[in-house]
Structure formats: C-alpha cells, structure tokens
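A protein chain is absent from this complex, but the other protein chains hold their places.
Read from first to last, the chains carry the letters A and B; within each, the first residue is number 1.
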Amino acid sequence: MNDARCEEYHELVSAFVDERLDGPDLLRLETHLEACGGCRTFERELRHFKELLPAVEAFRTLRRPPAGFAALVAARAVREQGALTVPFPAARARGRWVGMVAAAAAAALFFAWSWQRLLPVGSPEQKFAARSFSPGVEVAEAGSMDTWMREHAMLARESTLLGHAEEAEFASFNAGAVAGR
Amino acid sequence: MSVTNDVPGSGAGDGERQLVEAARRGDERAFEALVLKYQDRIYRLIQRLVSGSDVIDDLAQEVFIRAYRSLGDFKGESSLYTWLYKIALNLCRNHYRTRGRRPAHEELDEADGAVGMEAAGGTPEDEVFRREFWDHLRLGLDELPAEQREAVVFCDLEGMSYEEMAGVIGVPIGTVRSRIFRGRRALQERLAPFHAARAGAQGRAT
Partner (left out) sequence: MDTLRLRVACGLVAALVLSSGVGASAQGVEGLLPPPAPASYRGRKVVIDFTRSGPQVTSMSILCRPGGFERREMHATRGILVIDGESSWQYLPERGVVLKRPSKGEGGEVMRPEQLQQALASYDVRVVSSARVAGRQSRAIEFTPHQVGSRPRRLVWVDVETGLILRTEVYGSENSRLSWLSVFEELEYHPALDAAAFRMQVPAGVRVVESGAEPCLEPAAAESLAGLPVALPDYLPEGFVRQCIRARRESGYGEVQVVFGDGLSMLSLFESTSFREAEQDPGPAPPVALGGFTGRWHDLGRVTGISWHAPWAHLALLGELSRSEMQKVAGSVRTHTELSAPPAHQ
C-alpha cells in the first residue's frame, strides 16, 4: 500500500482505537485495513501504545496530597484576605497512588508484553542463534563472512559492555582466536 | 484501560450540591470536604501535565484557592469536577507558558518520587528499566506542544471521552481527535526503543 495514502488513514486508526469512528469513515477504514498490512500493524501498535501509557505510569508513584492538605487549603481559602500564610508540612507523604486492582491489571499487562528481562549475552544457547543482529540470516558454515561478522560483532558488544572501547577493538581483532580458530 | 476510578461528574448528587452551597456561604468544613473529594484527582492531573516535583503542591493549592474564590460563578451546568478540571488546566497552562521550555533532561531528578515496586515485583534491573521508560515518557510529554500533551494526558491517562475533552478544553471534537493522534504519534516514535517487540512475539490478532 502506498505510504502517502496510508498517512491519511492513520488519524482514522487513532479515532478507531478510541472507538470514535462511525459511518462512512468507519467503513472506509475497515475496508482499507482488510487490504493493508502496514495499517493493520499501525493499528496493533497504537492499541498497544494506548494501553502502555497508563501501565508505565502505574509503576511510577505519583505524589499524593500530603496529610492535612484539604484542611490547610480550606483554611487558607476562607481566610485568604487574612495574614496567615499556611506552610506545607515538611514531611511529604509519598504513598502509593495506584489502587490494587489497577496495579494488578497494570502488572499483568506490563509483564505480558515486551522484552525478555535479562537475556544472558553470549550464553551457549545464544552463541550463534538466529536471535542475533541479522534476523533471518541462517547460521553459515565456519569460514564464511556472515559467521565472521557475527562473531566479531557479538564479541565486540560483550567487550563494550564489560570494558571500554579499547577492549572492544582488541576483542574484535582476536575474535578468531576466541572462537578457537 | 482507563485509569480514572471515577467518571468525572459522578458522585455529584444532592450531597455535593449541599456542600457547594455551604461552602459558598463560607463554611470552611464544607469546602474542606469538597477538597478532600477531589484532591487526589487534581494532584494526579497536575503531575501528568506538568513535570517538576517542586511545583505540584503549589499548583494544587492554587487550583482549590481559585475554585473557592469563584465558587459563586459555578452554576452547576457542568459537573464540579469538570469545572475544577478547567481551573487546573488553566493554571497548568499559565505555568508552562511562563516557565518556558525547560531544557531536556532536567527532569532526571531522583527526588521526583520512587518507583512503586510492591505492585510489580521484579529485579533491580526491571526497576531501572521502568524508571527510564517513565522518564523518557515524561520527557516526551514535556516536549510535545501543549495542546497535544493535554490531549494525550486527558485521553490516555485520564481516560476522558472526546466529548468531555472538548468540553474542558473548549475546542471541537475534530480538533480533539487530531491533537490526540499527533501527540500519540510523536510519543510512539520516541518510546519505540522501549517496547520494540520480537518478531512474532506479542502479536495481537487483528
């Protein structure tokens, strides 16, 4: 599907995901989605993103009003002509905002999607797995350029994590020796 | 997933009307009860629109002070919550207009609250990841044009409908829709590295 045309559908997808599309627009979009994989992907990602925002926020403690806020503010409001400046209490309560249900739902959602937490780099399973940097590239036989590239890049990456630029350079240069060649 | 536990406007029954009446007459206790009812939501809204922990308390106070001052103008056409919302929105807008654009990354401030881990569990690395995700979301929101930030916050964080948003912001629904779309698009781009999915993993049936 033509990318430029799909741009105009993207805003429709946004409204669609909010269940705010109806009539001829809805029909137009549904017809388009049947035919266009790119826009279907866009819709999927947008739904994901729409759920993501509150899920991410749910793990971030938002500040709650400090104890006594209401009394303080009401007093100040009623006496606002007056001289009293009512200071905030020094200790600010930082309770968790998220209600239990929201938190549980957010937790389930959060862990349901996305990344593997700590995939050990360079583990035996990983060594020449297809997970590596060129998706779809088959593991080539020893001596081929693909293997060479992967060895170098993976080793350089491990070295970059572990050490500094010099370590990565050195490791790259010795990738063959590391691999036992 | 809607995050608000209350639909704006709910709970506005006779009880609330009486409180408003009493508060108008200077009843401090009545006004305190109203503040208590809405303080959490107002705090949340302000934190979503404005970054920087130093100003939250001041802005929140100011919302209710202003509300008290203009309680006489509140005629009950909208819900009290929507009315408070508009006050909060105006104050936040004044705030980010006068403050100007903050340089990026100034919000990497550990004082900005701790990550609530109890609900989630996970390793220390998970905690760091989530914090970074949030920090970059926060930065992304800060860098959005104000009207797109408001649209995304109201729709995706506050869970408001397009009508409610149109009412609070005072623009047509078509404008609301367009702002939501553009805000989401910009944020999605910025946050894409955080939720890049493996091919085939997390696929949702369409």
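Criterion: a residue touches a chain if its C-beta (ideal position, glycine included) is under 8 Å from a C-beta of that chain, and two chains touch if they have at least 3 such contacts.
Model, not experiment: these values are computed from the prediction.
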Output for the hidden chain's shown neighbours is A, B
Cross-chain touch to the chain not pictured, restricted to A:C6, A:L26, A:V78 or A:M149, is A:M149
In the whole complex, of A:R5, A:R79 or A:H164, the residue touching the missing chain would be A:H164
Logged for chain B, residues touching the omitted partner chain are 103-111, 124-126, 128-129, 132, 136, 189-190, 192-194, 196-199
Note that chain A touches the absent chain at residues 114-124, 126-127, 131, 133-138, 140, 143-146, 148-150, 152-153, 155-159, 161-174, 176-178, 181
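Operating definition for what follows: only the chains that are shown with their structure count from here on.
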So, in whole Å, the Cα centroid of chain A is separated from that of chain B by 21
Listed in rising order, chain B residues that touch chain A in their complex are 1-3, 5, 26, 28-29, 31-33, 35-36, 39-40, 43-44, 47-48, 53, 56-57, 60-61, 64-65, 68-69, 113-123, 125-126, 130-131, 133-134, 137, 152, 155-157, 159, 162, 177-178, 180-181, 184-185, 187-188, 191, 195-197, 199, 202-204, 206
The answer for chain A against chain B in the complex is residues 10-11, 14-15, 18, 20, 33, 40, 43-66, 69-78, 80, 88, 92, 94, 96-100, 102-107, 109-110, 112-115, 117-118, 135
